[in-house]
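Heads up, one of the protein chains got dropped from this complex, but the rest are sitting where they should.
So, chain A:
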């Protein structure tokens, strides 16, 4: 009886000491271990959390770079922002920019990924090099396109002149400015969608497609009922990443027109930048970004939820 009891105890102790002996002696430290390991990373990013709290606080003040003193003014910044037609204009521009960029890049990205997912010589040789624009800094990409569309040396203007389009205005005219930034955004970020969708396509099982072919399903039928649902998880990740990034896009617009001509490209980030650094009204600029942040936070929260859902599904839990 006693021997058995001892043996049982021994077995039990063995299974818990697999990780470490000292852990049993000091259970508190063991409990704290993950937090201790995480703390350097957390301390480093606390530097970001404090400013974030400050941003919320300053949004309730009339803080300005012009004056040394500032006062608590409650919701006044928010109220005047919601009354400001410029705010609604920038909401409209932001949504238009982000929506159009995401749709264009998704559609184009899926088409090109499908075309690349074949065994032709051209498809194979282009798979890697088509990614190049993605790693180029958006600001630099904007410079490249500015050079290309430059009136004196730009090759695009030269070609356009040859086909009779004399003075295409690109970023300089309110009518073509949005088009121009969208072209640049698509140039840089379509490869992102291509990359993710292509990875999805290449990991698909072959069997369902073979049986669809034997059954004589049309290409469109196969795409709609087989390919699209199967690459959906990856496509959704790509779309959400693009949507979040383009809602906050600053680099391309700033480098091309600084939000102009006039207020044509004044998205929320551009307006906040202008309020803070051109007009020096920091307190008034913050609500613009906090509204945008709340929106992006909601999207990312949804994304992570969906993400862990698909991962659980993939690992069969």
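Quick notes on this one:
Keep this in mind: contacts are C-beta pairs under 8 Å (C-beta built on N, C-alpha and C of every residue); 3 or more make two chains touch, one makes a residue touch a chain; residues count from 1.
Note that contacts and distances are computed from a predicted model.
Selecting from "Hydrogenase-4 component E", "Carbohydrate ABC transporter membrane protein 2, CUT1 family", "Actinorhodin polyketide putative beta-ketoacyl synthase 1" or "Cytochrome C oxidase subunit IV family protein", the unshown chain of this assembly corresponds to "Carbohydrate ABC transporter membrane protein 2, CUT1 family" (UniProt protein name). Annotation: of A:139, A:160 or A:226, A:139 touches the absent chain (contact as defined above). The hidden chain makes contact, of the residues A:29, A:107, A:155 or A:228, with A:155. Across A:91, A:126, A:178 or A:230, the single residue that touches the chain missing here is A:126. Counting the whole complex, the residues of chain A in touch with the unshown chain are 18-20, 31, 33-35, 37-38, 40-42, 44-45, 47-48, 50-52, 54-55, 58, 108, 111-112, 115-116, 118, 120, 122-123, 126, 128-140, 143-148, 150, 152-153, 155, 158, 187, 190-192, 195-196, 199-200, 202-203, 233-234, 237-238, 241, 244, 248, 250-251, 254-255, 269, 272-273, 276-277, 282, 285-286, 289-290, 292-293, 296-297, 300-301, 304, 307-308, 311.
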